[in-house]
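Removed: one protein chain of the complex. Kept in place: all other protein chains.
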Amino acid sequence: MPDNGFEPKIVGFLCKWCSYTGADLAGTSRKQYAPNLAGIRVMCSGRVDPTFIVKALADGADGVLIAGCHPGDCHYSVGNYRAMRRVPMLRKLLDQFGIEPERVWLEWISASEGDRFAEVVNSMTETIRKLGPLNWKERAEALSGAA
Amino acid sequence: MVKLLIDGREVTTEKGRHVLDVAREMGIVIPTLCHHESLPSYGACRLCIVEVTYRGKTKLQASCTLPVREGMKINTQSERVLKTRRLIMELLLARSPKSPVLKKLAHEIGVDQARFDHITGEDTPLLLGESPSTIVGDAGCIMCGMCVRICDDVMNIGALSFEGRGAKRHVTTPFRHMSEFCISCGACSSICPTGAIELLRIRPHEPDRIPNEFEYGMSWRKPVNISFPQAVPRVPVIDMNTCVNFKTGGCKVCEDNCQVEAIDHSQKDTVEEVQVGAIVVATGFELFDGKELPRYGYGRFDNVMSSLEFERLCHASGPTSGHIVTKEGKTPESVAILHCIGSRDSDHLEYCSRVCCMYSLKFAHLVKDHTGAEVYNFYIDIRAFGKGYEEFYKRLLQEGVHFIRGKAAEVTDVALTPEEEGKLIVVAEDTLLGMTRRVPADLVILSTGLKPAKGADEVGRIFSLGCGQGDFFLERHPKLAPVDTAADGIFLAGACQGPKDIPDSVAQGAAAAAGALSLIDKGKVVLEPITSVIDEELCAGCKLCISNCPYEAIFFDEDKKVSVVTEELCKGCGTCVAGCPSGAAKQEGFEDVQIFAEIDGALLLG
Amino acid sequence: MAKPKVAFYWCGSCGGCEEAVVDLAEKILDVVAAVDIVLWPVALDFKLKDIESYEPGEIAVTFINGSVRLSEHEEWVKMLREKSQLVIAFGSCSHLGGIPGLINMNTAQQVLENKYLKSVSVDNADGVIPMPTNSVDGYDLDLPAVWNSVRRLDEVIDVDYYLPGCAPPPDLILEAVGAILKGELPPKGSVLSPAKSLCESCPLNESKPEDLTIDEFKRVATSQPDPETCYLAQGFVCLGPSTRSGCGERCIRANMPCRGCFGPTPEAMDQGTKLISAIASSGTSDTSESAASVAEGFVDPVGTLYRFSLPSSILKRGLKNV
Partner (left out) sequence: MSRQITINPITRLEGHGKIEIFLDEQGDVERAFFQVPEIRGFETFCIGRPSEEMPRITERICGVCPTAHHMASTKALDDLWKVKPTRTAKLLREMVYNAFMFEDHNLHFFFLGGPDFIVGPTAPAAERNILGVINKVGLEIAGQLIKVRREIRSIIETVGGKVVHPVFGLPGGVSRGINEEERQRFLASANTAVEFAQFALKAFDDIVLKNQDYVDLILSDGFIHKTYYAGLVDENNKVNFYEHRVRVVDPEGREVAKFEPHEYTEFIAEHVEPWTYITFPFLKKVGWKGFVDGPDSGVFRVAPLARLNASDGMATPLAQEAYEKMFETLGGKPSHHTLAFHWARLVEALQAAEALKGLLEDEEITSDDIRNLPTETPKEGVGIVEAPRGTLIHHYWSDEDGILTRVNLIVATNHNAAATAMSVEKAAKAVIHGGHVDDGLLNLVEMAFRPYDPCHACATHAIGKTPLVARIYDHTGKRLREIKR
């Protein structure tokens, strides 16, 4: 249990071929890792629309993980490069909005890297635990009325 | 056609042929020393003389150079012929009395005692740095000249020639110098009827022999050879790197001699493009290299061998025809088998190579059976996991094979006790006895592990195959799709997917073949229903999706001014959907609304 | 039969939408002839009591522009909603939040400090800041408090249709009015402009290559756009691909990239993230580092991508140093 008692909610977009299988492997090989990530399967990290990420953060996620095949290993040959190009621009946008870029992670996890998947989830959970809750909706609501 | 009589039998044959050949076809034996398919007849040895009656005249003539004529009468066995042959043989014997070939032949034609003294070519004094006056050894030369002719005419080298006249005539290198041209093909020595030629007299060093790769260099092969007994197809191949023809343009002896004219030296490597509907990847495995673990002395000690080397050694068709011997050729009294070399080793192959235990047991059995030597297995665990395997293990225990539970620490040749002298000593901790043991052995077999074949990663890239544990190719699903891969129509068989023994490999191969066939039979492929579609009611034709597609599945419809997805080409990655700025592109099964719902769901958890 | 009653009302408005109506020019006379204008604060003196006297639904249609920022706005639009059969959000502010919505990146406190304390020209030694309630020389005066956020009209009342644009182009207004008079209206909640994005009608779309790549961003401050070539292809950020058409590409015809005043297309949930996805995908960088340096060149993403739509973006406002 964390000292501050805060359990981050992390939404993960996992590419079917590498990362989702990697997550499976982590499971089938009984890896222990933080239960904070809820994974959503997409065919390719290239399918991940920045809108998804922003939506997740706005609706209560404290962090978002996008995980795909290693560069060069994409099942769709280059889909993961698209993801790689979108994330920095999105991070810049989020930073301007006041969402720490560290809340959005882009990781390459192959189907065989069950351990790595577990490590990523663990360290991401820790990082976000340190950042604290995002609570976007509540904080935004608080500023909707008169000063 | 001409008709003639040979030994009273009538024969019809085409003009221009020589009597010797015709007679041999008729099964008539005519001795000869200087006749060879690769060389034109020359009539040097005269042993092939026959009695010819033609146009009323009768005389003795060499049959190898005698053309057939209409009405010719030939007698190959007349008294006169046999008598003369014996005389000729005696003269030849005087030239090379020691040649076993010659002696044998002489005996056959009834010459056991030569009446003439031994004659040799003139030994004129040597100049400094010169080669011996002759390249001929004790066997003695009969001046047939086949060596000169094959070297010159056939091999296109011309490293040899005659020198001197009459009794002084002899074969040597130009100016009697060691030849710079000789390629040690050995044609001269192999064609020499008396076996008199000594290659070292022509060229100062040993001819480069060609190690037999299949036998791990434990035997030699020829430039033309059949790779291994089970080779498919089982046909000979010519090794361009060593065949004389590819060096000098000469030889082609094999081509000349192949009755069915199957050999064609002019063939070149070609790249064939084949359209297929399915692919089975079966690139197999490669053995862990024992040299990576120097402590076991592989590569340092002759008698430390890898499992596959031993496999050949004890095989009936192997270099020793199945005789289990040390490099020195003696039958071992004690043999050590070291399990898990490379396998189950966090520094090398983390995984268990699965087959080693069982083949090691097989080795143990064979050694025991063939040599009765003491056999020591150094093992971590015995993994007899298959049908009948455990039983086999028990049987070995009864056969008196030694099992020492403990991974060998090292193999050394430093003897500490007299009985260790001249042997290899395997040092290991016997974890059952809880003590260190030193086991002297004449032969040490390393049960080396399995890893993916060289170049497998390249293959993986080509077929976009993922790699799993130990870099073996990844199957689509470990249980539900063990021979399929992530890429439709590409299947895996055998050790390329992971270490396997023969039964498993065969089974998986069959499964892969069946998978491939099922696709081919259908003659059509079923697409996953997750392709992208672009709603032409919403698409503004901004074209941004087109460069997004990894498969060039999107094109711009100039009439409608919208982008269109070619469903057959679309693989359903959804990149274009994410990249569509207006939301006109959708992915079946992964529509935005569906994913938003998933996000909501995900956020309800925890 | 009586002419249909029509009302125009402005909330937080710059008056541009009123100008747009005035720009109907001659046609305004036809409109005046066809309808009975019962409220138009910018140009006509009418009284609240007149409006209050109407039966619910007596006003055929009310056009409301401007963003909602004050309690008075709220009272008025709620009352007009009750009296009107149709309420149409008129212009970017009521449709999306508009440019004043950019204030959602800040707070009222910052606004007051910047204006009354930090301004170079203000002479305010005593640090006076206007207060909601004051007593000046014994006279009680009140001021509406400044809000931290701007709201879209449909965050306050039910809206039937949206007429986009800053300001809405006259032809679109006439079409809408015509459709209303004829009763030929699309499903409730529709935006009264074409659903396709701007590229569809953009004169420069022909010049856009199929293998469009953006690896470096240009700015109009330091480069002059080529009026013949798609701005994205030139490296200028243009919101056209993620913006509704119907504006007549007026900015582009003046050789300036689109800033998205018509808002997102019907299927796009967020105008900004959609465009990011599109233009970032069109790069060629193949390492995170190079991708990051490309992103660096994209200045002020929020102010560019949400120029008119911050209050209707998914995140709605900024929370950086507030």
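Each chain gets a letter, A, B and C, in the order it is written, and its residues are counted from 1.
Keep in mind that, in the parts below, a contact is a pair of C-beta atoms (placed from the backbone, for glycine too) under 8 Å apart; a residue touches a chain by one contact, two chains touch by 3 or more.
Quantities reported herein were computed from a predicted structural model and do not represent experimental measurements.
Peer 1: In the intact complex, which of the presented chains make contact with the chain not displayed?
Peer 2: C
Peer 1: I'm checking contacts with the chain that's been left out. Which of C:Q85, C:T213 or C:N255 qualifies?
Peer 2: C:N255
Peer 1: If the hidden chain were put back, which of C:I99, C:V159 or C:A295 would touch it?
Peer 2: Answer from the full complex: C:I99 touches the omitted chain.
Peer 1: Which chain C residues would touch the chain omitted from the figure, given the whole complex?
Peer 2: Against the missing chain, chain C presents residues 10-20, 22-23, 25-26, 28-29, 32, 41-49, 66-67, 69-70, 72-73, 76, 98-100, 102-103, 105-106, 108, 110-112, 114-116, 118-124, 128-131, 134, 136-137, 139-141, 143-144, 146, 166-167, 219-225, 227, 250-256, 259, 299-300, 303-304, 307.
Here is the rule we use: only the chains that are shown with their structure count from here on.
Peer 1: What chain is most central when centres are computed from CA atoms?
Peer 2: A
Peer 1: Would you mind checking which chain's C-alpha centre is most distant from the centre of chain A?
Peer 2: Max centre-to-centre separation from chain A belongs to B.
Peer 1: Just give me the whole-number Å value for how far the CA centre of chain B lies from that of chain C.
Peer 2: Chain centroid spacing, chain B to chain C, equals 79 Å.
Peer 1: Rounded to a whole Å, what is the gap between the Cα centroids of chain A and chain C?
Peer 2: So the centroids are 33 Å from each other.
Peer 1: If you look at chain C, which of its residues touch at least two other chains?
Peer 2: 268-269, 274, 277, 279, 281
Peer 1: Hunt down the residues of chain A that sit against at least two other chains at once, touch-wise.
Peer 2: Answer for chain A, listing residues that touch two or more other chains: 46, 49-51, 55, 82, 86.
Peer 1: Which of the residues in chain B end up touching chain A in this complex?
Peer 2: Answer in residue numbers: 461, 464, 466-469, 474, 478, 486, 530, 548, 550-551, 571-575, 577-579, 587, 590, 592, 595-596, 598-603, 605-606.
Peer 1: Tell me, which parts of chain B touch chain C in their complex?
Peer 2: Against chain C, chain B makes touches at 535, 537-544, 546-548, 556, 561, 575, 578-584, 592, 596.
Peer 1: Tell me, which parts of chain C touch chain A in their complex?
Peer 2: Its residues touching chain A are 105, 107-109, 145-149, 151, 268-270, 272-274, 276-277, 279-281, 283, 285-288, 291-292, 294-296, 298, 300-302, 305, 314-322.
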